[in-house]
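Okay, handing you the structure first.
What you see is the complex with one protein chain gone and the rest in place.
For subunit A:
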Amino acid sequence: MSFVKNFLFGGVKTSEDPTGLTGEVADNQTAKTEEPIVEGKFFPRTLYKYNGHDDEKIFIAIKGKVFDCSQGRQFYGPSGPYSNFAGHDASRGLATNSFELDTLRHWDQPMDDLSDLTGQDMESLNGWLEHFQNKYPCIGELVPEPGVNI
């Protein structure tokens, strides 16, 4: 009825505050919008969430660097050929060219130090790292969580 009142008696509709300065929420829908993630340190536990399924975004760690691979959803997203890598440290899988689950560590296991990889595997892994660096934004680093991974 506010429009009727405004139209008949002169008045205007004021929109909700989109800036958040007044403390009012702009809109139910936008209020629910998730804030951008702060780039920085990720633990295997916090990285796991970004597997394209629990969260729309897809983050993958390689050699301690975390990449935002959301643009490559067709590869790393649910039902994609490399979906196992999403939300994980994919270093061993990429180095050994294996997409099996046993190349990945669970979030509550110690982090993979890759010490048993051969020179050829490391070379292959470095090639993948370069590929990811050129293609996807690096958004932080993967570090072990005290009390969980170390």
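The rule is simple: contacts are C-beta pairs under 8 Å (C-beta built on N, C-alpha and C of every residue); 3 or more make two chains touch, one makes a residue touch a chain; residues count from 1.
FYI, contacts and distances are computed from a predicted model.
Asks: Hey, which one's the missing chain according to UniProt: "Vacuolar protein sorting-associated protein 9A-like isoform X1", "KLTH0G06688p", "Mitochondrial ribosomal protein of the large subunit" or "ER membrane protein complex subunit 10"?
Replies: UniProt lists the chain that is not shown as "KLTH0G06688p".
Asks: Considering the whole complex, which of A:19, A:79, A:115 or A:134 touches the chain not shown?
Replies: Selected residue, touching the omitted chain: A:19.
Asks: For the chain that got dropped from the picture, name the residues of subunit A it touches.
Replies: 1, 3-4, 6-8, 10-22, 24, 26-27, 29-31, 33, 35-40, 57, 68, 70-71, 137, 139
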